[in-house]
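Removed: one protein chain of the complex. Kept in place: all other protein chains.
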Amino acid sequence: MSAFVPPKRHTSRHLPFGDRRDAPFYGQHIVSVKQFDRDDLTYIFEVAHEMREMVMRVGSFDLLKGKILANLFYEPSTRTSSSFTAAMERLGGSVIPINEVRYSSVSKGESLPDTVRTLESYVDVVVLRHPQKGAAALAAQYARKPVINAGDGAGEHPTQALLDLFTIREELGQVDGLTITMLGDLKYGRTVHSLARLLSLYDVRLNYVAPEILRMPREIIAELEAKGIPQAEHTTSEAVLAETDVLYVTRVQKERFEDPAQYEAVKGSYVITPETMAQAKKRMILMHPFPRVGEISMDVDADPRAAYFRQMEYGLYVRMALLALVLGKA
Amino acid sequence: MSAFVPPKRHTSRHLPFGDRRDAPFYGQHIVSVKQFDRDDLTYIFEVAHEMREMVMRVGSFDLLKGKILANLFYEPSTRTSSSFTAAMERLGGSVIPINEVRYSSVSKGESLPDTVRTLESYVDVVVLRHPQKGAAALAAQYARKPVINAGDGAGEHPTQALLDLFTIREELGQVDGLTITMLGDLKYGRTVHSLARLLSLYDVRLNYVAPEILRMPREIIAELEAKGIPQAEHTTSEAVLAETDVLYVTRVQKERFEDPAQYEAVKGSYVITPETMAQAKKRMILMHPFPRVGEISMDVDADPRAAYFRQMEYGLYVRMALLALVLGKA
Partner (left out) sequence: MSAFVPPKRHTSRHLPFGDRRDAPFYGQHIVSVKQFDRDDLTYIFEVAHEMREMVMRVGSFDLLKGKILANLFYEPSTRTSSSFTAAMERLGGSVIPINEVRYSSVSKGESLPDTVRTLESYVDVVVLRHPQKGAAALAAQYARKPVINAGDGAGEHPTQALLDLFTIREELGQVDGLTITMLGDLKYGRTVHSLARLLSLYDVRLNYVAPEILRMPREIIAELEAKGIPQAEHTTSEAVLAETDVLYVTRVQKERFEDPAQYEAVKGSYVITPETMAQAKKRMILMHPFPRVGEISMDVDADPRAAYFRQMEYGLYVRMALLALVLGKA
């Protein structure tokens, strides 16, 4: 599977809510964070912000009434699946949940292009979760209707990266000038890779806090280096907590370590507690892509800086914006 | 898990259909039958009766248009899940079906409070089915949005008890003055326990018909005794059939018996046939929580006193009422 990125078609920039076929992103696939420039992000986030205000004011509205989304999940992901479903339903649209692909004859032998072309006979937009890297690009290559990548294995999960960035924007007002510290498993976490790439479009400083064996990959550091982004690596967070505006935590999995003793020795450095928060700025935010399994203590939940539940809500608005955009309704 | 029961907030009693934030049950969790007094039941059943009339007149209506329900089932239950889904859809609302929790990363390690707080970022109300007793109370403790208990293992299944009672009310006009006979497995059936508790709010007589090893638990009998409810225990139904207004049947499972011969010896006493019905009152009703596996003969289905399919329909109205109430729309 090759990394197909669909061409951009947008030429004008109008704000919601009209119904225009010449609108930016209309008919486009959302496959990779690489397809967005800073203007794209500004535009998407403006629409997402409008969505947020509309949901707060009226809960749901009929912008996508009559539109149907196929929510095609080759592997389960309750969080992402529910978020896209809610996004479509809050816009008055309908959803076809397809969660049983594993057991279905569709999966036994049928190619992904055939499955996607089948579904687009019925629906207006396809959200695809697939365990294989490149699956979304392959689907997009064959589909006439927009395909949105909801995670393709070791590949990307672009809507997660967009919602992470939108969270920062909504919580802190802007992205430029911030210091973002990523902590935990920075080697295997596709979330932090995609987010780092998006952040490189802004004027930010990045800190990477990880155990030696889970450091941020060299190629990503080189990529951001080339763009002039200041980056620093650490094995514990002490030195950087006081300067951090955004602390982005990911899970350190025991299974990554050959020697369990090695895991036991370091794990404490990657758990966020009220004590950690005491060393942090008054105006910072703590983020996590979830699920968490112990790496942020529940004692931190009541701290107003704990943004991870609000982060999910921002995900709803970003997905509402993307659905409206690719369907030409924003 | 502790038995958390949310505080009552209702102060006024107005009938449907307005949109009021000061309405009874608005924002409340439905966790246990213990949270209801007789006035509560009267109110819920008045709303459920309105729902019944509306469905008969127009099928569906848009009372909850724009509202979203997360139907979170940690164990499958087609009947309950479908009933809540239909209830929400008949009110014009949308549903996110979450049936795959077992396979999902959400279930692998993520705590129930985190899952519920995730979902409430997207939706307006959560229906929870969980194999562990206390799960609904735990979820309610963390949730900002209303949680409705759709069964928590050996705990409760309050909407089943409510629909059972509503069935009696709708079919026989009132509950006071009735003789209710519960038959079958009265030891392990949470259904009959919850129903007995609700019935103790009324002026009723209760008969328990069960094999020796499946008798109604002592503590429930004592609880009702303290409330002055006349109760009698029997091992067969002959003596009580003629005086029974409601015959509530539950399944006697072979697996409960150590000695299969013992099961074979008694099972006939707990199967309802046209012959059983011949001994019963002309104006009585036969109920069953379903599924049945032989304990009511299909030959009884055509008897107008066989109320078990209507019972499911009443369940739809009760769940419509509860959804409308906790969302402040009834």
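All chains are identified by letter, namely A and B, in their written order; residue positions are counted from 1 within each chain.
One rule holds for everything that comes next: a residue touches a chain if its C-beta (ideal position, glycine included) is under 8 Å from a C-beta of that chain, and two chains touch if they have at least 3 such contacts.
These numbers were taken from a predicted model, which means no experiment stands behind them.
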Selected residue (touches chain absent from view) among B:52, B:67, B:90 or B:329: B:90
Touching residue (missing chain; options A:35, A:94, A:235 or A:297): A:94
Option from B:173, B:228, B:268 or B:291 whose C-beta touches the chain left out: B:291
Positions on subunit B contacted by the hidden chain, ascending: 58-61, 76-79, 82-83, 85-87, 89-90, 92, 97, 99, 290-293, 298, 309-310, 312-313, 315-316
Those residues of subunit A which, in the complete complex, touch the missing chain: 65-68, 70, 94, 96-101, 103-106, 109-111, 113-115, 117-119, 121-124
